[in-house]
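Removed: one protein chain of the complex. Kept in place: all other protein chains.
By letter and in written order, the chains are A and B; residue numbering begins at 1 in each of them.
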Amino acid sequence: MNTLVTLIAAAGTFGTVLMFGTLGEILTEKSGNLNLGVEGIVFMGGAFGLAGAYSYEALVGVGSSNGLIAIIVAAISAFLAGAVASALFSFLTITLRANQNVTGLALTILGTGVAKFTGEYMRHKVGGFVTLSNPLKEAFTFVPMPNFLQNIPIIGKILFSQSIFFYIAIILAVAMHLFFQKTKTGLYLRSVGESPVTADAAGINMVKYRYLATIIGGGISAIGGMVYVMTTGGCTWNEHSLAGIGWLAVALVIFCMWKPLNVLWGAILFGALKIMYMRVVLPFFPTELYKILPYVVTVIVLIITSMRNSRDKQPPASLGLNYFREDR
Amino acid sequence: MKKTLALVLALLMCLTSVFAQGASDADTSKTTKIGFVVIGDENDQGYTYNFMNGMNAAISQLKSEGYDVELSVKRNIAEDAGCVDANLALAAEGCSIIFNNSYGFEQYMQQAADEFPQVKFISLTNCGSQVDGRDNTYNAFARIYEGRYIAGVAAGMKLQQLIDNGTIKADQAVIGYVGAFSFAEVISGMTSYYLGARSVCPSATMIVQFVGSWGDPTLEAEAAQALIDQGAVMISQHSDNTTPATTAQKNGVFHTGYNNDMTAVAPKASLLSCKIDWTKYFHDFIKNELDGKGNPSDYCGTYANGEIVVTELNEAIAAPGTKEAMAKAEKAIADGSLQVFDLSTFTIGGKTATNADMYDGFAAVKGDAVKNGAFLESTLQSAPYFVGQIDGIKWLNAAY
């Protein structure tokens, strides 16, 4: 029992990172843009988030740094990095009509490169590990729940002992769900992704919606990278640490069938799958097989949903396709 | 117009690379060129970073002694056929001594060694040179187990302190080890670490989690967390990243690291790290070649020579008396009075260990390492070959 509890609790840490990455990409994909550059964006979010917090600390001096401000600075830096990268992607695909898949992959390569360059630059400047001071480290991993909640057996460890980002992610998921289902803007955004022709004919500004959704979505995904570096990564820049997170997020978007509420448990599941082999050792089950579990699960989900052919559980109909009015 | 422009540009590019190549050939007359093929680059702040520090220090030391040497490095080489090309390129450039820093490079390095029999090739951390029938190949490593033992002493002192002041009970002195693979190198290191700890904290036990990678920050962090969740209060690692250290600090437990000093990253948790200092070896090897003295085909650095070291102890959190305990152990190892793998200090399966229980079947050089009641690691070859699974250490999983 304890193994299961600690497994789920640990999954929550990594799962939080995935939540941001996935929610951001869902927002983008709902508008019909398939941004495969998430991997690069997450990398950039991690690098610039850390750079932001580090610079803040360097600016005010180690003793006087405020945890909350550091978190905000890191989040904003990460968001901006992701937003800028996504703006570039949007410009290429929406205005210049480049192929979305190719552009997304190029963005992955670019984003990863920029991030690693930034990390290396910082390392040279600092002359060693790029990391934050202890008080800031604690601020980032701070659990905002009162002790009595944390001490509740089982749920206490799983639900009430997570970092602040976990709770922000939950709020974000619910907010996104409400946005899509209950607001006018959300409805219009969905129509842009489902049937651009219809949206255009109804007078909706396609370009504006796609741009905004992609840029904001990219910013949110980038925050995921920052969360990773600050929680699992221990507020230290490790070059290879962010690798693969973006791709997991892309798979997770499919797994959650583009519904924000599913991300809440889907991300925990994927997080658990990633680390399961360290806690649940099945005899004869090689480590490597564990590591591909998240992807295998995604493929199975894809097969099942396409077999059932339920209309509501499909990707936005116009996903990945650029829309040109003249083509009508 | 566009076509001619493209053609001119392409031609220009070809010409510049030819000239660049020529430039590096120009002054091979007097300078000795040293080649270095590395996996990854300094940004890993761990494995290759450590090697590069040693190499750069050795080169500047040689220069200040009046030797005319120059370094040429091929970075981010993978363990595949590209490694052959890297070695060949360095040899063609005029390098007379070429080092390779990853275990998986050796077989590729050997191919290049055959093509350039006058050039010396050194495969670090591997063991093929004694048996490959070539006279221009070499190996080198260091007695990791000695450093690990000393680090273990520091860890053990801390554990004992925690027991003595009531923070934990005697049977809660659990060490969590984040290992990469279940290879001899890792097993040898972790066992000696454990033995060092147990020498000052008799109730210590160890649990090991193998990650399946030399460096994967997420998995290393998760492994550390898993170990802590299962009761570990001291974390150590044979892997490249800082996440075990930061995870340890996050959970309020302690840590010793590897390859690099991690106290800056986890000042409240990390006591010290164990690493190999390659400066002396690189310096001596090159100097011997230049002086015409030659080098042994296999070399294993020792703690006494400063080739395997521990970084500066984090005195703010170390137990009182740690420095003295470490110095005592260092002296005993140096004068031979302390054998790390003293058979009387451990058992395998409840019984005294035999050579067969402990000697790595994959080692290039085979033999019997048991002498006078102790297993002599790193004497028959420089790469570790201890694989015994001693009582007190529990493997939670295995990874190859």
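Quick notes on this one:
The working rule: a residue touches a chain if its C-beta (ideal position, glycine included) is under 8 Å from a C-beta of that chain, and two chains touch if they have at least 3 such contacts.
In this section, contacts and distances are computed from a predicted model.
The chain not displayed here is annotated in its UniProt record as "ABC transporter ATP-binding protein", chosen from "Acetyl-CoA acyltransferase", "ABC transporter ATP-binding protein", "Anti-sigma factor antagonist" or "ATP synthase gamma chain".
Under the touch definition stated at the start, the shown chains contacted by the missing one in the entire complex are A. If you put the hidden chain back, the residue from A:191, A:214 or A:298 that touches it is A:191.
Contact with the chain that does not appear here is found for just one residue of A:4, A:58, A:174 or A:202, A:202. With the whole complex as reference, residues 182-184, 187-188, 190-191, 194-195, 197-204, 311-312, 314, 317, 328 of subunit A touch the missing chain.
In the analysis below, only the chains that are shown with their structure count from here on.
Look at where the CA atoms of subunit A average out and do the same for subunit B: the two points lie 36 Å apart.
On the side of subunit B, the complex with subunit A involves touching residues 43-45, 209-212, 215-219, 221-223, 225-226, 229, 241-243, 245-247, 249-250, 260, 262, 264-268, 396-397, 399. Residues of subunit A touching subunit B in their complex: 2, 6, 10, 13-14, 116, 119-120, 123, 128-129, 131, 134, 137, 141, 228, 232-236, 238-241, 274-275, 277-279, 281, 287-288, 291.
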